[in-house]
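Since the structure comes first, as structure tokens, the remarks are kept for the end.
One chain of protein is taken out of this complex; the other chains stay put.
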Amino acid sequence: MSKKVRIGLIGAGRIGQLHGKNLVRSVPNAELVSIADPFLNDTTYAWAKNLGVENCYKNADAIFEDLSIDAVFICSATDTHADYIIQAAQAGKHIFCEKPIHYDVATIQRALDAVEKAGVKLQVGFVRRFDHNHKVVHDTVASGKLGDPHIVKVTSRDPVPPTMDYVKGSGGLFMDMMIHDFDMVRYLSGSEVTEVTAYGDVLIDEKFKEYNDIDTAIVMLKFTNGALGVIDNSRKAGYGYDQRTEVHCAGGCVQVYNDLDNTATISTPEGVTSAKPMWFFLERYNNAFISEEQAFIQSILNDEETLVKGMDGLMPVLIAKATELSLTEGRCVKLSEIEEKFLTVPL
Amino acid sequence: MSKKVRIGLIGAGRIGQLHGKNLVRSVPNAELVSIADPFLNDTTYAWAKNLGVENCYKNADAIFEDLSIDAVFICSATDTHADYIIQAAQAGKHIFCEKPIHYDVATIQRALDAVEKAGVKLQVGFVRRFDHNHKVVHDTVASGKLGDPHIVKVTSRDPVPPTMDYVKGSGGLFMDMMIHDFDMVRYLSGSEVTEVTAYGDVLIDEKFKEYNDIDTAIVMLKFTNGALGVIDNSRKAGYGYDQRTEVHCAGGCVQVYNDLDNTATISTPEGVTSAKPMWFFLERYNNAFISEEQAFIQSILNDEETLVKGMDGLMPVLIAKATELSLTEGRCVKLSEIEEKFLTVPL
Amino acid sequence: MSKKVRIGLIGAGRIGQLHGKNLVRSVPNAELVSIADPFLNDTTYAWAKNLGVENCYKNADAIFEDLSIDAVFICSATDTHADYIIQAAQAGKHIFCEKPIHYDVATIQRALDAVEKAGVKLQVGFVRRFDHNHKVVHDTVASGKLGDPHIVKVTSRDPVPPTMDYVKGSGGLFMDMMIHDFDMVRYLSGSEVTEVTAYGDVLIDEKFKEYNDIDTAIVMLKFTNGALGVIDNSRKAGYGYDQRTEVHCAGGCVQVYNDLDNTATISTPEGVTSAKPMWFFLERYNNAFISEEQAFIQSILNDEETLVKGMDGLMPVLIAKATELSLTEGRCVKLSEIEEKFLTVPL
Partner (left out) sequence: MSKKVRIGLIGAGRIGQLHGKNLVRSVPNAELVSIADPFLNDTTYAWAKNLGVENCYKNADAIFEDLSIDAVFICSATDTHADYIIQAAQAGKHIFCEKPIHYDVATIQRALDAVEKAGVKLQVGFVRRFDHNHKVVHDTVASGKLGDPHIVKVTSRDPVPPTMDYVKGSGGLFMDMMIHDFDMVRYLSGSEVTEVTAYGDVLIDEKFKEYNDIDTAIVMLKFTNGALGVIDNSRKAGYGYDQRTEVHCAGGCVQVYNDLDNTATISTPEGVTSAKPMWFFLERYNNAFISEEQAFIQSILNDEETLVKGMDGLMPVLIAKATELSLTEGRCVKLSEIEEKFLTVPL
């Protein structure tokens, strides 16, 4: 393999362009050589050319067929992820795939199977693992210096609700939004989820009901290592992107607050004001995106395991399914029940 | 009634002595005239005399029979609270009673009934309502300026576990410790609890199992106003008394952190250190105790309702019973189920 | 001496009543037996009786002549402090004296001389040394674990300017307000001031000029141990009592922020607000007053040196005089110049 990893980008929408720009500007060992997007137009083309991308295609096949390409970034619509993974794996390309791999467990397992057979690397885009704050929580817990984790807490609130057009195809709050937090609790606890109970409702906007979705939820979780966890989600914080994590262990607690726009404090007789949390994921996880891309490239160059593997893409989907069932049936749901129901091959 | 409220203190243990000292030193309109404690000894006697208390009895009857006494502070063992309430009510004395009133719902109802019939005032000792921090959360939510509450969060962790001797007679984590938080979520949400689900375990010390108790728990709650809530408890924070509350509303979020021992920050090449949270409730709620005593005295002098009424003493016990059932049976439990089962008279 | 220290309070104005109330309520080993105030009236009398004070006089002589009194608290007008110190010393009473001892150096020296000859204890009311925050800064520096102090910074801003009636007799910003900070830098640096340079002006209210006073000032200082320091003062912060200290040492920095009214943070789309600093010295240094009183009583009971000695009363006055000269003449002023000019007996 060349010392630079040659990359093909599949899907040049918002998140695809983010990865593309970062790869060119901030990942020295990556070389973005081709993009493929079925909706390729003049704007996309100009964007790509401006970044120095050599080839622009409408069809991803051209990327899979290009023997000079080492790895692909799959940033297309969610329902195409699994197929692209399989095609990329069969073409022997390493794969970075945006989350979630798919909503269907069997389809995910088929994709992971293809990856394993091909022996290529797969990294799933759970970007928060690369956040400078959450990573300290993880590292502190993983170091063992605080002892066993007892309570894992994640707060995740979007600044404003998505459009109803987005909601319609989102897969629902658990699969679209809390899935990041399901990944986060696995990451922070260093353990697997064994049971969930979900409370959720439509408190922000009645329109969510039209799509059988909710906008506010709290979910409790149990973990194999005995820890207990809780996640709270809101589609509308209003004051910015509220992203806090906390793990309380036998020997103490590690927690992170939000990144703020600035550290200014203004004190007057009327009160004391300070900056709001960064607005949304593009601001807050800006550096985390770069870190996850660099990590993926490094795992290829050093022939090491990726930091977010295929199983890390599958498990949160299973947890989301258990959570959906818990909410629907108003009861505690064990993960084993979901695994028996959905897994085509046992874990 | 005299302009000073003349008080008899029943039970002169740790919490009784705290109230006694505060009444004398920090509540100008209160006059502590008598104490009664079955375990009265030379030390208690000296303590009382030093405070200027006129009479010391072993039997509380002497207090109930003293026509010059306006109000009693019941700080005796929990299982004696209800009886003393009834006796005090029948004697026409206003009543401050430490929490919980009792573990048995019928007994509580009997006590409340006596209070209502006698037309005396009753305040239950949920001291955290008078904390300078939590009060701001409550006042902000109650003002309505943030809109309807959506998510109510309470973190409550003791610095170190109690002795097993204490655990044995404590009534268990939900009835002894989380009962404060059950009161807090009612106070902060301005609403009643309709359902709970409990996750809990022994993660700190195996000895809790011997008393059929747990040391770590997370409980989710639903409220009549549609809000969702979550409480997390640990018997061992280690770093101090971790007491944080947060309410996320339609229009924003209000939250409070811990009070620290001091505001000092020490920055060295090895890292940045700051002060720990105040150690335990005596330190953290020191001023809140004084405020609750002053509020009780004022409610008598101004003939106003107390800020923590009889029903506020009953409801957390019902919630605790629902939580116990949820944990035992591993399912979501509606409050209506508990109310039907335990209430002798409907609410 | 009796196990309780019997105290006579001289001057029952605002600060005198504060000490009186604290001594009765919060200093178990103190017994406030008499007060003397030339302006004694029905209100003062009622206040004293309410506290259980036995004797109320107009003339302090009655206190000095009372052989049963162990110690006096001198809280009268500043220009009477020195005379009362001398009388108390000659009567063999231990002395707590509010700051400053006097504006005149010779007079101070005379008072200190009387104290030394009588062998009684003298504590000067520099209350901030007993603040829970500043004390951590001092203790950290004094422990030596951060190495030699390099930079000492004190910010001290009043919430609102005093009345012009107060300003008239205050002795000016340096002698009335910054004198606390001159004490603070000596306390924090563990060293004596050798030189000062003052910048100051009237920026808040032109009326200060009528009294030849200023309302805003910054003063730089040099210390015998080589450290450099800076104090900034404003008569009008507006947002509360701004009291911050910081010492940067060879091995790191220790600093304290303000105590806030509460820890609440309210986050909305409009911004994030938090509580203001405590309003003024009665709120901020409430506990510090109690601590200084307890420390004084303990120094008597244990026959130990007081924590703020006579010299600690004299030195800030010398520094204030140097600062006044620096501002007037627009130049750096060495303390040695002031000492030569004002001291009747060398230090």
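Every chain is named by a letter (A, B and C) in the order it is written, and numbering of its residues begins at 1.
FYI, a contact is a pair of C-beta atoms (placed from the backbone, for glycine too) under 8 Å apart; a residue touches a chain by one contact, two chains touch by 3 or more.
Being a predicted model, the structure only gives us computed values, none of them experimental.
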item	value
Contact list for the unshown chain, restricted to visible chains	A, B, C
Residue among C:D66, C:D83, C:D104 or C:D148 touching the omitted chain	C:D148
Option from C:A142, C:L228 or C:L343 whose C-beta touches the chain left out	C:L228
Which residue of C:A142, C:M164, C:L203 or C:L301 touches the chain not shown here	C:L203
Residues of chain A in contact with the chain not shown	25-26, 50, 52, 132-133, 135-137, 140, 146, 251-259, 261-269, 275
Positions on chain B contacted by the hidden chain, ascending	237-240, 242, 267-269, 271-277
Interface residues of chain C (partner: the chain not displayed)	148, 150-151, 153, 157, 197, 199-201, 203-204, 216-218, 220, 222, 226-230, 232, 234, 236-239, 242, 248, 250-253, 330-332
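Rule of thumb we're sticking to: only the chains that are shown with their structure count from here on.
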item	value
Neighbouring chains common to chain A and chain B, by label	C
Chain copies touching (chain A, chain C) - same or different residues, decided at half shared	same
Between chain A and chain B, centroid-to-centroid distance (C-alpha), Å	42
Inter-centroid spacing, chain C versus chain B (mean Cα positions, whole Å)	40
Separation of mean Cα positions, chain C and chain A [Å, integer]	58
Chain A, residues touching no fewer than two other chains	237-239, 242
